[in-house]
Every structure is written in structure tokens, then in C-alpha cells.
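Shown here: the complex without one of its protein chains, the others still in place.
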Amino acid sequence: MSWNRLRRKVVSGAVVAFCAAAVVLALIPLGFILFFVIGHGLPALNAAFFTQMPKPVGEPGGGMANAIAGTLILIGLAAGIAVPIGIVSGIYVSEYRKTSLASAVRFSADILNGVPSIVIGLFAYTTAVLPFQRFSAIAGGLALGIMMIPLIVRMTEELLNLVPPTLRDGALALGATRARAVFTVILPAALPGILTGVLVALARIAGETAPLLFTAFNNRFWSTRLDQPIASLTVQVYTYAISPYDDWHRQAWAGATVLIGAILTFSLLARAMTRRLERMHRP
Amino acid sequence: MSTTGPLGRSSGEGRLFPLLTGAAAVLVPCLVAGIALVLWRESLLSIREFGFAFWRTSIWDPVAGQFGALPFIWGTLYSSLLALLLSAPVALGIAIFLSDLSPHALRQPLIFLTELLAAIPSIVYGLWGIFVLVPLVRRLEIATPAWLKGVPLFEGPPLGVGLLAASLVLAVMMVPFTASVAREILKAVPSAQREGAYALGATRWEAIRMALFYGRTGIIGAVMLGLGRALGETMAVTMLIGNNPRISLSLFAPQYTMAAVIANEFTEAADPLYLDALVEIGLVLFLITVAINALSRVLVWRVGRERTVRAGRPVPAAAV
Partner (left out) sequence: MTAVKIETRAKPRAPGRDEAKAEEPMILIEDLTLHYGDKPALKGISMQVPKNRVTAFIGPSGCGKTTLLRCLNRMNDLVDGVRITGRILVAGRDVYHGSMDVTELRKRVGMVFQKSNPFPKSIYDNVAYGPRILGTRSRAALDQAVERSLGSAALWDEVKDRLHESALRLSGGQQQRLCIARALAVEPEVLLMDEPCSALDPIATAKIEELMDELKSRYTIVVVTHNMQQAARASDVTGFLLMGELVEFGETPKIFTTPGDRRTEDYITGRFG
């Protein structure tokens, strides 16, 4: 083999090896993180964690019941804001895709997606905390909802576009108006995919901390009121993590484990649903 | 043939449908504009007081009423660019592996694992960072030979927290994101390009290089998107960077970023000028990330267009 050919082969082999190594390199932190979080978190998960409130500073024990409830309420609020707006916007962008408004929406959605979550928190603070002079669950829900909107819009648009045009043509040929065709035929066809996407988006924002720091703030006590500050799993984990108390560190690991467990469950569920959808639509 | 009116509807269609759906849709660009406006309005005090000197001064002393934001720009850029340097090659390697080199059976599980990496919340990265990464970095810092310590890059006491720890965790967080966008770009390169190279006797790497060349603008866009994410990253950074508003070249020195200072000090800021200064930092962070995202979007779109397929957005899993 000539020198040139040998050199080329060696270089090619080296690149292939590098790429494989890159994959391994990326998986190492993943394994590391999962190992540590679950390793420290599982032992700290007990009934008390899920049922009790945080104890006063320095006292061991207690749990994150209020934080778990808080996170659920917050993502519920966020979904309440983002899902209607997101799906309806997605319908517009899909139906009238050539208009300049549709382009503007697509562009803004991508921009909004990239805005740092702390900045969105600032916006929610100004619009929902300042006028009422208090932190509230609603403000937190607003911040999270704003983050969810671009995800839902993009996803709805793509899923609606994937519905075969024959379905739409069939409905229109039977005399349905555009609105009726969308709501009775096209949207239902895309709905399972949309729901899956909503699940995935919920999992993503459930893990957000920064936008809640000065909107929902935090709450040591049990509270489900929407106009009061509310605890959340993420902010609680943060507060405990940067504290000097070992017991609180333990609970922070536990909280992180619950977070990861929830996200993993959502992802696997979404994946399973997507597979089922693929199988259903295959001829 | 029906004509389409300004709302995009054909003649003879109802007006209600496009109006109602359009009303919801218009909220999205309004939100973006609204955020910009609100940030602007709430930082006016600081803008009027300091002007552009805000960004040239490096003293941040809230107690004395002195607000210079240069340390935050420095810390943000330093940590993000270092993280970019570390993460981009790895992310590209992963993207190439997944699109061109991976055995068929491994592909889906590996994609799932990279998505999992992307789904881990920032706070969990921060938690792991505090208790695992920081002690490791501290050991590294202690083990640095004395002669190396003289170099400005490695100066300072071995605290563990500091720029290096923050950049490392940022790099880990950027990798899955950049890798997945880059992989989509590579997938969009027509296989005929690679085949053409192979048919001329190209090695594996030479054919991949041709695909990389074809998608070069998109790949740059992918890297920029990753950078945009890093610039705005808050929790993991504030837990690991040391939160010290000091400009330093040293990797071991505690520093501060724009997102971190807002997260840490906003709830404690009492006087209006302090608050407005923090919001002004938020405004600039907003503008920077919008600019980077807009630019990278244009770059990623171009590759999609060349293929005359719906432009560069990742295809949902259901369609693959």
C-alpha cells in the first residue's frame, strides 16, 4: 500500500475512534450523575419525605410534601396557559402557513425558546408580582407557561402538517368548512402525538428552577393557594443544596431523585406512545 | 381558483376561524416584543444613571451604590466560550457517530441516552456539581504543580468552585443539545453526496468530511445554538462558579455570570437602582441570546432549504 493510502486509512480510523470515544465520553457524566443522584437519593426517600413539611432550620427530618404538591400545581397552571394558546396558535400556523403572521410566529417561537429562563422569570415578576406586591403561584405558573408555549406551538404545527392531506381533502369534499375539517378530522388525528408532546414539555418545565426564584418564590408551609408563594421541588432542592446542613443535603438528593424519576417516566411514556402511534399508522 | 386574502383564507370561507386562531397566534410575537419592552422599561433608572459606563466599569458594590457590570460579561463569555471549546468537538463526534458510523442496533438506544442527558434539569447538574465535581476540581487544583501555578491561568487558592467547575458542567450540558441539532443537519445531507465521495475511492472520514462540508452552515448554527443555551444557563453555574464579581484570567478563581447575579441578588435587592441594574443585565442577556438564536436559526435553515424540504426543524420522533 502506498504511503498516501496508508496515511488516509490511519486518519480515517483515528476519526472513527474519536467519534466512538466522544459517545463514551458523553455517557460517562450521564452514568456518573444518575449513579450519584440515585445512590444518595434513594436511601433518603421515605414515607416522611412524601408526607411531611420541611422542619425548621437545623432540625433533622421532615419532607417535601408541600414542594411536590407545589410543582404539580405549577405545571398544571403552566399547562392551563400554554396548551390552549399553543395548540390554537399551532393550528393557525399549520392552516395558514404561507402568511407573514405564520412566519412571524415561527420565528418568535424559536426566539422565545432560546430566551434564558431567568429572563422569563424577570418578565413574570414585572407583570404578575409587582402589580400585586406579592409572590404567587400564578406568577410562577405564568413564567413556566411562557416557556411551554413555543414547545407546544412548534409541535402542534408539525404534527398537524404530518396528517395526510387525503384526510383533509376527504372532509372538505364532503362539504365541511375549514374549521370543521380541522376540529373534527385533522386535530383528532394529530391529538395523540400532541398529548405526547405536552407530556414531554411538562417534564421539561417541571425541572425548571430559575424562573420560580422570584415569582412563586418558596413556602415552608403547606399551601395550595394560587395567590400566595408556593413551594416547588426544584427551588426546595436548590435551597437545601446550598445550605450547610447534612440532613438537608440528604433531602436535596432525594428531591433530585424524584425529579429524575418523574422525568424518566415521562420520557419513557412519551416514547412508548410514539411507538404505538407509528405502529398504528403503518399500512 | 380561489384567491387568498390578507388573513390567508380563500374567498368563501368563514372569517371567524382565521381571526380566532390568528388572535392566539399573534400572542407569540407579542410576548417576545413584550418581554423586550418590559425589560427596557424596568431598567430605565439604571440606564439613565450609568449609561454605557455600566458595561465598562468593573466595580459591583451594591452597598456603596456602585454598579459596574463588566465582571458579569467577562464571566459569562469566559465560561461559555470555554465550555464551547470543550463541548463542540465531542458533540460533533457524537453527531457523526450517530448519523454515519453507528451500527443499526445501537442507534436508537444511543439517541435515547443523549436525549436523557439533555432532559436532566439544571438543578440536578448543579447538585451533582457541588458534591461531586467541585471536590474533584479541588483535588485537581491542589495537585497542580507549583511552577504551573505561577501562570495567570492557574492562579489562586484551590477552592474547587470557580470558572473551571462551572465551564465543565456547562460543557456537559451543552453536548447533547448541540449533538442532536448537528445530527439532524447531517441527516439532511443527501446520501448521494456521500455516495459520490465513496464511489471516487474516499475513505470513511473523507466521505463524512464531504457531508460536513455540505452542511457546514447548519453545523455552525448548531454550535451557536449550544452557545446561546450556555450563555443563559443559571442554576448549575451559580452553584459552581463562586459568585464573585471579579475579573480574572484564572480558571481556579471564583467569578460571576449575568444569569447568576440576577438569580442570587434579585430577591435581596432593596433599592430601585439596584433592581433596575439587575434588570438591565437581564435585558442585555436577552438581547445577546436573541441575536445568537436568530443568527443560528438562519444558518440552520439554509441547509434545510438546499434540500427543498421543509426547512431545518427537527422532525418529531413519530415521523422518523
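Order of writing sets the chain letters: A and B. Residues in each chain are counted from 1.
Throughout what follows, contacts are C-beta pairs under 8 Å (C-beta built on N, C-alpha and C of every residue); 3 or more make two chains touch, one makes a residue touch a chain.
These numbers come from a predicted model, not from an experiment.
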From the listed residues B:24, B:130, B:210 or B:288, report the one that touches the chain absent from this view.
B:210
On subunit A, where is the contact patch with the chain that was removed from view?
1-2, 4-5, 8-9
What does the interface between subunit B and the hidden chain look like in terms of residue numbers?
104, 190, 192-193, 195-203, 206, 210, 213-214, 306
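Going forward, only the chains that are shown with their structure count from here on.
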Once you find the CA centre of subunit A and the CA centre of subunit B, what distance in Å lies between them?
17
Residues of subunit B touching subunit A in the complex:
4, 7-9, 13-14, 16-18, 20-22, 24-29, 31-32, 34-35, 38-39, 42, 89-94, 96-98, 101, 110, 112-117, 119-128, 130-132, 172, 175-176, 179, 203-206, 208, 225, 228-229, 231-235, 239, 259, 262-263, 266-267, 279, 282, 285-286, 289-290, 292-294, 297, 310, 313, 315-319
Would you tell me which residues of subunit A are touching subunit B in their complex?
8-9, 11-12, 15-16, 18-23, 25-27, 29-30, 32-33, 36-37, 40, 84-85, 88-89, 91-93, 95-96, 98-99, 101-102, 104-105, 107-120, 122-123, 125-127, 146, 149-150, 153-155, 158-159, 161-162, 177-179, 182, 193, 196-197, 203-204, 206-210, 213-214, 217, 234, 237-238, 241-242, 249, 252-253, 256, 259-260, 263-264, 267, 271, 274, 277-278
